[in-house]
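Here you go, one structure.
Complex shown without one protein chain; remaining protein chains in place.
Moving on, here comes subunit A:
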Amino acid sequence: MRENRYFVCLLVPKQGFEFGIAEILLEIECPITLQRAMSANLTPPITKPNFLVSWLKNPPQKLFRPLIALLFILTLWQVLCGSPESSLPSPIKTFQDTSDLIFNPFFDNGGTDKGLFWQILASLQRVAVGYTLAAIVGIGLGILIGSNAFMFEALDPLFQILRTVPPLAWLPIALAGFQEANPSAIFVIFITAIWPIIINTTVGVQQIPQDYKNVAKVLRLKGFKYFREIMFPAAVPYIFTGLRIGIGLSWLAIVAAEMLVGGVGIGFFIWDSYNSSQLSEIILALIYVGVVGLILDRLVGWVASLVVPSEPQV
């Protein structure tokens, strides 16, 4: 606990910020995905304080260069938008306007007037449900279609058309069908994420080399054993490619869907801020959306690195 605070303190020597992050990490119950995402990317290496110190003394170039770039962009932005009559806020003004939101992400005044933590959490929950469903259905359908030429010929053209439909185009149909906002938003996530998962799983199953199939035939590997020993390991890199594209698309779609659907969620927060001309809040929200999207992508990539056999295919 103390070391945690120490770490954050070192990074950003500012009391308030330290407090905010530390709370997210340690004191709040968040869904598993968020917890993992946070711990994978933000939790300090508690067991390696020496590493931390040396890391701070000699920041690796990998970190150094993006920081310079960031500083440059912020400066440019400040110069371009620094004048009082500028239509967009400058970075300093953005920070001043939104410091309340930044340092107090957990307030809850009822309705949609909640801290950014709750907004993002609501969006993540929708994504979690829609994406999980898409993963289950998508992998299942992909395996079915990939291993059955008849199904592939019947369904693939249909999927190729459906996958090009922009996510939001599904929303009116979803609203008409579900008659409710939340299931509709989840459906949009589902329908957005499922195509890359189906298509990549299908390709993964279809590309299983004839050699492996022959081995399976000679050894009479059938049914679940064939699935476990041959099909899944051979297709799993493709499945994870699909899952990774899927999570990115889900996060893209949720923001847009929530703008239209309303309720608590980062998308509606952005829309609400726009309606009340709080441009600084929008900018802050965009940064959060970007960071969370990155974390989600890395999370799936990390799971993939655990599951996908590390050896290259021979």
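Assume contacts are C-beta pairs under 8 Å (C-beta built on N, C-alpha and C of every residue); 3 or more make two chains touch, one makes a residue touch a chain; residues count from 1.
One rule holds for everything that comes next: contacts and distances are computed from a predicted model.
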Hidden chain of the complex, named as in its UniProt record, picked from "Zn-ribbon domain-containing OB-fold protein", "ABC-type nitrate/nitrite uptake system ATPase component NrtD", "Ligase-associated DNA damage response exonuclease" or "Cytochrome bc1 complex Rieske iron-sulfur subunit": "ABC-type nitrate/nitrite uptake system ATPase component NrtD"
Absent-chain contact - pick from A:88, A:219 or A:287: A:219
Contact partner of the left-out chain, one of A:156, A:229 or A:297: A:229
Contact set of subunit A toward the excluded chain (per top definition): 211-212, 214-215, 217-221, 229-230, 233-234, 309, 311-314
